[in-house]
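The complex is shown incomplete by one protein chain, all other protein chains being positioned as in the whole.
Coming up: chain A.
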């Protein structure tokens, strides 16, 4: 009797399991006994679990974005022109990469990682918020400093210091920005009136990139590399304040957002036969704007989200890639991942194992 009870309890607790051998990867972290080898350490993340694994997948997906060529796809004869069938042409067609990020990341050191990508034309379209633009320009005029999350607000206000998380931006930096930008708006207004230039946010940003003329700025490199920077919410930041004040001094500057939405959506729609990939840091406007544009081409082929948003409140910022699939913003067949991590940690590590290491390899092989 006791034996029967014992064996039924035994079989309940020790329920026979399905073997995962060969189906799933084994969890194995980095062994520091092999020394501190950073590339190996980063590669070990894929099998470390939790968000490390997600970051490992993100690295994989970005590498796929970078490696894909049209030559990898079979030719669908009826749809192709003669040029499109040419193998060397097909080898040259790469994935179009959309990079989106929020302004706090530009206040942080991730700005320099972004600048590296733009400098070497590793991304094709940028979407960001107004802060994402002005913080980059202001850093060329005066630096941002490291502070602390716990610094009291009233104290900081009395010292003229603005806090962004644990970073500090002195008011004076914005004064310098105002002094720099207002004459540029005057010039632009003159060109609008005399040469019939119709400004759009992306044209304005290209102009600012040209004017800042500083190699530490990603906007400067975007101007040089002809990479469009879209910022449909251009008025929501210090730049918007400057437009507001400028309109009192000399009114009449017009900025057309309609032209820019044509341009942005066209980037997605006319990308074909290229595949498209999205790398989006943070949520909010940049995340949605890029996804929405890709909806116009029935969805992106690759998507990497790095953000700390949660989906329980139904926000778009916290939504997983699968939600975007339901909208047609990402294809059902796409390779996607969401890394739940602060981009200041995840993104430089991701770039190290993707864009930067590929470039180092290319440079070495050329050397």
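Note that in this section a residue touches a chain if its C-beta (ideal position, glycine included) is under 8 Å from a C-beta of that chain, and two chains touch if they have at least 3 such contacts; residues count from 1.
By definition in this document, contacts and distances are computed from a predicted model.
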Hidden chain of the complex, named as in its UniProt record, picked from "Carboxypeptidase E", "Mediator of RNA polymerase II transcription subunit 18", "Eukaryotic translation initiation factor 5A" or "LLGL scribble cell polarity complex component 2": "Eukaryotic translation initiation factor 5A"
Residue, one of A:162, A:192, A:292 or A:357, that touches the chain absent here: A:162
Among A:60, A:211 or A:241, the residue in touch with the chain that has been omitted: A:241
Chain A residues touching the omitted chain (full complex): 160, 162, 171-172, 174-175, 177-179, 237-238, 241-242, 244-245, 248
